[in-house]
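Input: a single structure, listed below in structure tokens.
The complex is shown incomplete by one protein chain, all other protein chains being positioned as in the whole.
As written, the chain order gives the labels A, B and C, with residue 1 at the start of each chain.
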Amino acid sequence: MIETIEVRRIVPSEKQYAWTFGGADPLARIKPGEVIEVFTEDCFAGRIRSERDLFSKVCEYPYVNPQTGPFYVEGAEPGDTLAIHLIDVQPARDWAASVTVPLFGALTGTHYTQTLQDPLPEKTWIYRVDRASDSVRFQALDSDFRTSFPLEPFHGTIGVAPAAFEVRNVLVPESFGGNMDTPEAKAGATVYLGVNVPGALFSLGDGHYTMGEGETCGVAVEGAMNTVLTVEVVKGTFAEWPRLESDEAIMVAGSYRPLEDAFRIAHTQIVQWIAKDTGLSVMDTYQLVSQAARSRIANVCDANYTVVAKVPKRFLPEIPWMNGLHPAMRARAAAVMAARKSR
Amino acid sequence: MIETIEVRRIVPSEKQYAWTFGGADPLARIKPGEVIEVFTEDCFAGRIRSERDLFSKVCEYPYVNPQTGPFYVEGAEPGDTLAIHLIDVQPARDWAASVTVPLFGALTGTHYTQTLQDPLPEKTWIYRVDRASDSVRFQALDSDFRTSFPLEPFHGTIGVAPAAFEVRNVLVPESFGGNMDTPEAKAGATVYLGVNVPGALFSLGDGHYTMGEGETCGVAVEGAMNTVLTVEVVKGTFAEWPRLESDEAIMVAGSYRPLEDAFRIAHTQIVQWIAKDTGLSVMDTYQLVSQAARSRIANVCDANYTVVAKVPKRFLPEIPWMNGLHPAMRARAAAVMAARKSR
Amino acid sequence: MIETIEVRRIVPSEKQYAWTFGGADPLARIKPGEVIEVFTEDCFAGRIRSERDLFSKVCEYPYVNPQTGPFYVEGAEPGDTLAIHLIDVQPARDWAASVTVPLFGALTGTHYTQTLQDPLPEKTWIYRVDRASDSVRFQALDSDFRTSFPLEPFHGTIGVAPAAFEVRNVLVPESFGGNMDTPEAKAGATVYLGVNVPGALFSLGDGHYTMGEGETCGVAVEGAMNTVLTVEVVKGTFAEWPRLESDEAIMVAGSYRPLEDAFRIAHTQIVQWIAKDTGLSVMDTYQLVSQAARSRIANVCDANYTVVAKVPKRFLPEIPWMNGLHPAMRARAAAVMAARKSR
Partner (left out) sequence: MIETIEVRRIVPSEKQYAWTFGGADPLARIKPGEVIEVFTEDCFAGRIRSERDLFSKVCEYPYVNPQTGPFYVEGAEPGDTLAIHLIDVQPARDWAASVTVPLFGALTGTHYTQTLQDPLPEKTWIYRVDRASDSVRFQALDSDFRTSFPLEPFHGTIGVAPAAFEVRNVLVPESFGGNMDTPEAKAGATVYLGVNVPGALFSLGDGHYTMGEGETCGVAVEGAMNTVLTVEVVKGTFAEWPRLESDEAIMVAGSYRPLEDAFRIAHTQIVQWIAKDTGLSVMDTYQLVSQAARSRIANVCDANYTVVAKVPKRFLPEIPWMNGLHPAMRARAAAVMAARKSR
């Protein structure tokens, strides 16, 4: 029975990368229930390969953060919600890179938080993946210090075509998802995105092998990914802001500025979602979320900042969140993974 | 000689309204030096006509804030700057409207500053234009109080197609201009917008008969406009953020959140502009701007907030700002207006 | 009759300067109706006297921004509002200074908006007062450029002891007033401050000979002042946030971060004040203020940022604002000034 789940592999050519959410032609059409494996290039479009490669020299805005997609999901209509379950998210290379980009990052003036000061120096760090220990190795540039971080791969960017006829650059996170940079978008998680256009047109990319909370310098440990995923459509339910679900928790991502507005969006939305779907009163839910939230800062560097409100399910009434899609997709994922291991 | 300046009148049909910056086909092609007269519908797409018309009942997002355009300007290439000189900005009707929109405005929670509170009530106010006194009349809804504001017409929205392949909703202000809601965009002013795509593709709309600083409730005294304008192209100079010029002052509009970032953008840009074009040192210019700025808050309600840094020319070295285009276009404007009056 | 108004002159010794709002012993007791003339030292405590005096070398935090006061106003009790009418605000010297302070100002990272970048260079500019033309002369440091700004003297700092047992540094603006840096606090204006402690304990200082909107570099044209003022007490009315009144307008100062919260405070408070005192409905007032406001950015550099909501009286119902104290104090001021001129 396991063998019956076909996995279609999709590797875009360089010319096929998507640089926007919305406004790009579909790379492929997929059906609800289908399983695909996609390759995503790193956010540097693969141009940074050594410490000598400085971002401003080898990368060329806006050709950064290439997305694999968009995928036209059959049956997805405006007003529905697309559920993307990440089955497996694996580094596609044994190295990754991080850099500083002039006037980008949380601890510097930027193109939006403009100041008259000189930018910080540009640097590139190359990380090695150590499969044996499931870690990535950091080597300081200015000293002998080295250390390792656990490999915690996820997609910094995943989104659908925006509403209101908009086309957004792939560096932007907003209500359509996009460059949220949340480590919660990892294998085992389901990402729910409200559908704004026929087919939803979702893309993903920006593989991170690991990242600290907030993506402080603006850049994670960036690497290409091989990712297996499957999709479903929640008909007639519209997620105004991105929702996520893991086995343990439900989440909402809010992305805007200032950072407190990202927090407000995420937490208002999760309160309203819980209240609506469980029947708890809004005030009881507000209280419950206030004590239960295990929320995380995603990014404080992108065009909008992102906070992910996260509430463990064990503190909540037991209901089938989003029509119970997550456990169903988890089961399919288990079958896929079992089949892959048995190969 | 006056008669030689032809004024082409362009009135879009309802189907021709533009709902985005970028992503729309040109309504017309115009040449540098050409003078056009355009009609712009009000931000409600003309649907609010009495106090009984509530925004949420008669308007349908995203079909709000229709723009007249886009105009393809011949010779405008990415890296250039488009100069739009507003010759005449006249109310096209003898009435205008303002409303409160649920979860929109500076003194309420919004879709971005989300809270769990109930929205404010929805109301509509109809203003009468009094040509004799050049004013608009306010009538309170809940009492007999009435008062008048001076007629100070301007365009809340004017912009070009964005960079980085983006298409933005007409309610958004950013580096491409857009829904800045600054009263400085009035007759006699030149608006400079960096060109991102061939032809620049500028549009305008959102006529305001008058407005307070900050557009506090989110909505000005909104009305249709007949506007006469002319354009030029500054070759090889790119205005990163919108610049404006009047006879008395140069200005830069910064639009982002939080509001201090809008302030920082506007003032950093004007310091760098002045320093670069006059040869003053950056620190001397920083000091000069700190004492000379007559900046105004434009909006604290849109998707991005806007501040306009404004420095009177009389405090600055005498140079021909932006190649001296403004005085040249002023002269053309004077000829046009003289011809119109003589008709 | 004019001669009967006695003006008491108060010049603090250096040891008597106040460095806080709250927590300082009264410099003097004054009675409602009394007229005093005070000397205020500049914000550098007089230590910057030439271009060679750099802030970080000659000034010693927290001994900056010395205030003259506090004054114990007889009869002022918590729950009342103190009205301070500025009769005359005159430069006490024929020169003034401005500087850049490391990590202070709107266009640099600061102690609160921390970044890893190097600070901007430290500079000092000395301005000359030209009484003949009522202006101050700017001389560039790095070139021959010079220009003049009109002399527009005001007090950057004026406040009372805070509520909730707090003592605040004189660089902070908040609901107790303080370092608001609004040019509206000039001769002819009445400043209303809610009284938190017996006697109100108001102080003032931080004379500015002129300043741009926002005090961009963090420092105005700073100079010592001779200021004539008189006070009254509004019994039983508490101004939650500082109010100001001129012959033409009523105002509220909001001071907090981010800047939109300063805007929200100022405008919410002025809407509520107008609605309460005129009987207009809150929604009508919200609409009215949205079109009538002529608000100004005060500072975007202090510990809290300040916006002053300003509504011209001519757009409002005619009522005696704050018990009609302002016109009464204006009359007294006129008498004082007439007497002084006749000397």
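By our rule, a residue touches a chain if its C-beta (ideal position, glycine included) is under 8 Å from a C-beta of that chain, and two chains touch if they have at least 3 such contacts.
Not measured: the values here are computed from a predicted model.
Shown chains touched by the undisplayed chain in the intact complex: A, B, C. Across C:38, C:180 or C:271, the single residue that touches the chain missing here is C:271. Looking at B:38, B:120 or B:191, the residue that reaches the missing chain in the full complex is B:120. Interface note for the absent chain: among A:18, A:211 or A:336, the touching residue is A:211.
With the whole complex as reference, residues 107-109, 113-120, 258 of chain B touch the missing chain. Interface residues of chain A facing the missing partner chain: 98, 100, 106-107, 120-121, 123, 125, 138, 140-143, 145, 147, 149, 210-221, 257-260, 263-264, 267-268, 271, 278-281, 283-284, 286-297, 300, 305, 307, 314-317. Residues 19-20, 22-23, 61-62, 112-116, 163-169, 254, 256-258, 261, 264-265, 268-269, 271-272, 282, 286 are the ones on chain C that touch the missing chain.
Please note the rule applied: only the chains that are shown with their structure count from here on.
Of all chains shown, the one whose average CA position lies nearest the global CA mean is B. A straight line joining the Cα centres of chain A and chain C is 49 Å long. The distance from the centre of chain A to the centre of chain B, with each centre set as the mean of the Cα atoms, comes to 36 Å.
Residue positions of chain B touching 2 or more other chains: 257-258, 264, 268, 271, 286.
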